[in-house]
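Let me give you the structure first, and then I'll get to my questions.
Of the protein chains in this complex, one is absent; all others appear in place.
This part shows subunit A:
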């Protein structure tokens, strides 16, 4: 709820400043003919007066996180009446289809494209050709390579080092005497895990805090079965694990009980949120005295910032002040700031309470 308030106040602040700044909207070189600038009454400041068609493209739309993210994108688009037409395409995990989706939308004459480039650099040529055709092109979350203003308008990436910083700060505060940290991330060599690790090691004193297991992280492919096997081995090998860091919390649900099987308490867990994880915490905190939990938002709202940027650029609205999505801290079982751990046990486990979209709406989305 705090996040919604924060976003609301941010929007209001931006709206006020927009009145002063509307005359000098910063158009990057290489964009097409200058668009009229200004604001639309009753709409956010990023919504300019020029009427446009917007396309939202997903590389792979087939899981609950993506469903909620897509719906969040569509919801953000609705806030701006200047977007007269909205289209969506799902690449279904197929790079070829994702590329032809972009080309198809450009051919149909959309003015702005927001793209989740799952295939990474393989998507760059398609993004570049859309940008060169004069379409406002905004890839988000996954880095497609290339440069802002050369290959596309702007990449609205997630700042994963911010997650690492948030985690490290929490660890320093709650375990001031140091401890053993087990960091689990996705496939070997993924840049998200590496960014997070580098941010953490930049803050934590190596004399006090020791990363056990493979560095920068234990590869788990974000797979629950593999996570379980890795954690089992780590528990057996390390008599003392004080903190588990994971960048995909819900994948640990089956693995965490391994501690109890070994007669140990689940240790502190710093990770990303998920309703199932919140409920797991509530059910297990009593039996596990060392189990504390802090989460950062899983980042469904990354798409909103990308939509705001694309709409602002194409309609002549006020550009957002940042092109990096920083996931806010969501839950903290120790300080309860900004939120205590949340569990909605009557709703599905795979919704994300950190998202701006209300929990009931997310649940309805997944029931479909």
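Following the convention adopted for this analysis, a residue touches a chain if its C-beta (ideal position, glycine included) is under 8 Å from a C-beta of that chain, and two chains touch if they have at least 3 such contacts; residues count from 1.
Here, contacts and distances are computed from a predicted model.
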{"item": "Chain not displayed: protein name in its UniProt record (\"Probable sugar-binding periplasmic protein\", \"ABC transporter permease\", \"Repeat protein (TIGR03943 family)\" or \"Branched-chain amino acid transport protein\")", "value": "\"ABC transporter permease\""}
{"item": "Candidate in contact with the missing chain, chosen from A:117, A:179, A:193 or A:219", "value": "A:219"}
{"item": "Given A:150, A:236 or A:334, the one touching the chain that is not displayed", "value": "A:236"}
{"item": "Residue of A:228, A:315 or A:333 in touch with the missing chain, whole complex considered", "value": "A:228"}
{"item": "Where the unshown chain meets subunit A, residue by residue", "value": "61-67, 188, 213-214, 219, 223-226, 228-237, 250-251, 253-254, 257-258, 261-263, 276, 348-350, 366, 368"}
